[in-house]
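The structure that follows is given in the form of structure tokens.
The complex appears here without one of its protein chains, the remainder shown in place.
Letters are used for the chains, namely A, B and C, taken in the order the chains are written, and counting of residues starts over at 1 for each.
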Amino acid sequence: MKETITVNLKEDIGVLNKPIMVVGLPGVGHIGKFAADYLAEYLEAEPIIDIISPHFPPQVLINEDSTISIMKNMICVAKTEKNDIVFLIGDNQSTSPQGHYELCDIYSDIAINLGVERIYTLGGYPIPMLSEPQVIGVATTTDIFEKLKEAGVEIRPSEPSGGIAGTSGLLLAFAQHKGIEAACLMGTTTGYIVDIKCSKVVLNVLGKIIGIDIPEDALNEKIEEMEKIAEQFKREPPEEFESQMEDDLAYFG
Amino acid sequence: MKETITVNLKEDIGVLNKPIMVVGLPGVGHIGKFAADYLAEYLEAEPIIDIISPHFPPQVLINEDSTISIMKNMICVAKTEKNDIVFLIGDNQSTSPQGHYELCDIYSDIAINLGVERIYTLGGYPIPMLSEPQVIGVATTTDIFEKLKEAGVEIRPSEPSGGIAGTSGLLLAFAQHKGIEAACLMGTTTGYIVDIKCSKVVLNVLGKIIGIDIPEDALNEKIEEMEKIAEQFKREPPEEFESQMEDDLAYFG
Amino acid sequence: MKETITVNLKEDIGVLNKPIMVVGLPGVGHIGKFAADYLAEYLEAEPIIDIISPHFPPQVLINEDSTISIMKNMICVAKTEKNDIVFLIGDNQSTSPQGHYELCDIYSDIAINLGVERIYTLGGYPIPMLSEPQVIGVATTTDIFEKLKEAGVEIRPSEPSGGIAGTSGLLLAFAQHKGIEAACLMGTTTGYIVDIKCSKVVLNVLGKIIGIDIPEDALNEKIEEMEKIAEQFKREPPEEFESQMEDDLAYFG
Partner (left out) sequence: MKETITVNLKEDIGVLNKPIMVVGLPGVGHIGKFAADYLAEYLEAEPIIDIISPHFPPQVLINEDSTISIMKNMICVAKTEKNDIVFLIGDNQSTSPQGHYELCDIYSDIAINLGVERIYTLGGYPIPMLSEPQVIGVATTTDIFEKLKEAGVEIRPSEPSGGIAGTSGLLLAFAQHKGIEAACLMGTTTGYIVDIKCSKVVLNVLGKIIGIDIPEDALNEKIEEMEKIAEQFKREPPEEFESQMEDDLAYFG
């Protein structure tokens, strides 16, 4: 296996209704991943394509029932009143710079094949100090900025000044190259934790843009849960926490 | 040489008897490598395939008689009363993330070609403090867990939480993808040393699962030997030990 | 996308008039990039080829109007009285050693296809202490040294002693291999800042060599601007500056 493969899970997907793509993969503060996963779950999105790549980390994940799952990204589809939503979600960014190009080329081809009209990539925007999360936006064209601003997105000239790395940035470049309108919505975060509060703000903005009312109850529950875990870590001796961290990152031959 | 090659050492392997694959390559505490090597030696397993790859480290090994050996992994076969055992053993994991995917694809194809019914990968499970070794298991399916538990394997929900990296994890993903049942047995270890005590516990559990009585005498001898070496290092000035370590890791153009 | 692609922006370029190539990409002190960008802008060079590569960093750039641009290098052409000038400019060097070879092979093929007679690559020459910038030169042949010396270039035997890495060096090797005369002009710089003063000296020398009078007014303005920014950073608390730096380098999933 030397190339990325895509596995179709449905024989016939049919024609989608004005499809919009929402992309959330791991990254700074896991803002994008958490937001997209949450929305896909809420809308009961159905997996239609598995993406497996030698550019993903060479490991397996362990499920709650102790079975394993291959590292993969997924295309899932949910139907809403106004549009079909195509999700690109999963566990992985590329482990190599070149892999990002191969994968974003594939992601954008899938978007074209499904007739996607607009792509929203979700991500984190790292800031040095904790503050009320804001959503910063960039896009392949200025046409979309009015709509983003109405939903509360800030458009800051030339920001982020260092560009946007990874899928949420590079996919916009491929979308632009292939003629699909695309925007990246970034929630400001310190990035030290899975920042669900920030994901909630990004989701709220995205909901306004694509016309979906996303209930906040379940979100608030998750935020409370997260805060409890954070509290617990504070009380526990740091050694315990660190060794736990080491476990998580360790290489098990 | 830009791709992994496999060299068949026997013209005709014939049909194996309900073959089971045991995989032990270098990794945390060399638990898997030591256990699989020991069992292959005890069962007098015969090499049938050499695997050589540009993803292995670019070096040669020095034998006791000062001749060299290319870095390779091997497929060896041993006959037991109940099953033929197919070993995947050797000196190497991939040096690159992508190489792991190429190699595990090849390993699982070999398993299919040999008619392997189940794969057991052996590895180490890093823990921060030395304690009595335990064996933790995960698998491609829950069907096998009852059998593992009877042999003393612990099934802990969602553990290891960071997944399993390298061959012992990724091979399970490929096995699952290609329809072969597979489990990973991990012995808990600090991973600082070649932890033969832990390998012994893993071997004991594996023996129960695959119905082989593995004699402990030779194992206990090796453990004693290892403990003597550890003692010796403690007595020697640390500089000596460190420079020895540097030698071992050095790059000899 | 697994290979570098070139996109022709004009259907018919026609025959160029004794074309000379000027190459300035990011590097030490951004000497080459700033000088080539400045000259291309002054001569109103027209883009004719885009170069996009999986060996470029996997990210997008953000324009002043908050739209995005794919990372690319460009071939642009400007007409002057004596020669047509072919610029190789852009945002990128290769992220991998192998990519440099692939890209310089492509760059030199473009030069051949356009009939380029001589290549000048511009770069920085790192020195430990700030001093009046000097221009050091090397070339594919000694034939050109007299001309370079007349313009104020120093030819120092065997310097730089460690060779020249990256496009400004390797492209000379490919030019030599394919029979195009080429020289590298390096301005001495500490490399800690975008050293426009040094770029100005390199530009001045290049102008003499290729017979173009480059006005200094706009350059001097930029230098003043740069010095103001440097002053501002000195006055600001260093934390602010550092966190700004971190932003610039951050990975935004």
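A few notes on this one:
Please note the rule applied: a contact is a pair of C-beta atoms (placed from the backbone, for glycine too) under 8 Å apart; a residue touches a chain by one contact, two chains touch by 3 or more.
Every value quoted in this text rests on a predicted model; they were computed, and no experiment measured them.
When the full complex is examined, the chain removed from view is found to touch B, C.
Within the complete assembly, C:I164 is the residue of C:M21, C:A111, C:V135 or C:I164 that touches the hidden chain. Only one of the listed residues, B:V15, B:I68 or B:M129, touches the absent chain: B:I68.
Chain B meets the missing chain through residues 1-2, 52-71, 95-96, 99, 243, 246-253. Those residues of chain C that touch the chain absent from the view are 25-28, 30-33, 93-94, 97-98, 100-102, 104-105, 123-128, 137-142, 145, 155-170, 172-174, 176-177, 184, 186, 191.
Just so it is clear, only the chains that are shown with their structure count from here on.
Taken as a graph of touching chains, this assembly is arranged as a line, each chain contacting the next along an open chain of partners. Per-chain Cα centroids separate chain B from chain C by 51 Å.
Work out the mean CA point of chain A and of chain C, and you get 36 Å between them.
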